[in-house]
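On to chain A.
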Amino acid sequence: MTQSMSAGLAEEVAAAVEQLRRITVQVRTRRAAMGAGILWNGAESEGRGLVITNAHVVPGNQATIELNDGCAMRARVVARDPKRDLAALEFEPGPAMVSVVIREPQTLRVGELVIAIGHPGGLVGAAALGIIHGAESAPEGRTPRWIRADVRLAPGFSGGPLADATGRLVGVNTMIQGSLALAVPAAVVEAWVEHSHALVAP
Partner candidate 1 sequence: MIRVLIVSPSSGTRRALERVVARDPGLALHAGSDTPDLPDVIVLDAGPESHLPVPMLLEQRPSGNTTPFVVLLDELDGAAGAGALRAGARAVLPRSAAPEEIRAAVRAAAAGLASLPAALAGALLDGTSPDGTGAKLVDTRDQILTPRERQVLTLLGEGLLNKEIAVQLDISEHTVKTHLAAIYEKLDVSNRAEAVATGLRRGLIML
Partner candidate 2 sequence: MSTVLQSLSTELADAVESAGRAVVAIHARRRIPASGVHWRPGVVVATHHTINRDENITVTLPDGTTAPATLAGRDPSTDLAVLKLAGQNLAAATLRSDTPPTVGELVIALGRPGPSVTASWGVVSRVDGPWRTWHGAEIDSLLRLDLAIYDGFSGGPLIDAAGRVLGINTSALARGVPVTIPVTTVERTVSELLERGSIRRAYLGIGTQPVRVPESLARKLELKGDVALLIVSLESGGPADRDGLLLGDVLLELDGAAVNDPTDVLAKLGGDRVGRPIAARVIRGGQVKTLQLTPGERPTSRAA
């Protein structure tokens, strides 16, 4: 890669990170260590502010979320799936809320670049760059359980976004396995949000 190319790359990574930071929140509770969350806005949310994170990030019913602009507010756990390790939080959204864009179609290629955003050790909005390691093989037509990425994460990344080179969501960072990161596929989160009883508008 030439010098101008690598400089261009650095710029683009910085821009993608900035974009992703806007849809990443800090999730704080009394009982658990700080994690991350993703601003979610599907048809189901209907004007409600929705944050998706890991169930293990919010052990109780309440949490405080802090947006990228520093605005902090209370949020309530409205749905939880311990098996998938997902949780949804509701909060009072401001007027111009951004939300994450899901990557479609969702077949990932091994070797593709991915970016993760999280808050490791008190550092807010840290980024990690990696590649798709290999998705777990799944039965015909079904989404694999995990997306495996070769990216170095730390506990503060839990619940935060794993995005592709275009800044679109690929998964929710959930676990670290050796030097690999495991993320819940975005398709699984979408399906869960769609069918989750508590999240469907009355």
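Assorted remarks:
Note that in this section a residue touches a chain if its C-beta (ideal position, glycine included) is under 8 Å from a C-beta of that chain, and two chains touch if they have at least 3 such contacts; residues count from 1.
Per the selection procedure, all candidates are chains of the complex that A comes from, given by their letters.
Nothing here was measured: the structure is a model prediction, and the numbers come from that model.
Looking at 1 or 2, the chain of this complex that touches chain A is the one numbered 2. The residues of chain A lying in touch with candidate 2 in their complex are 1, 5, 8-9, 12-13, 15-16, 109-113, 130-135, 137, 148, 150, 164-167, 178-180.
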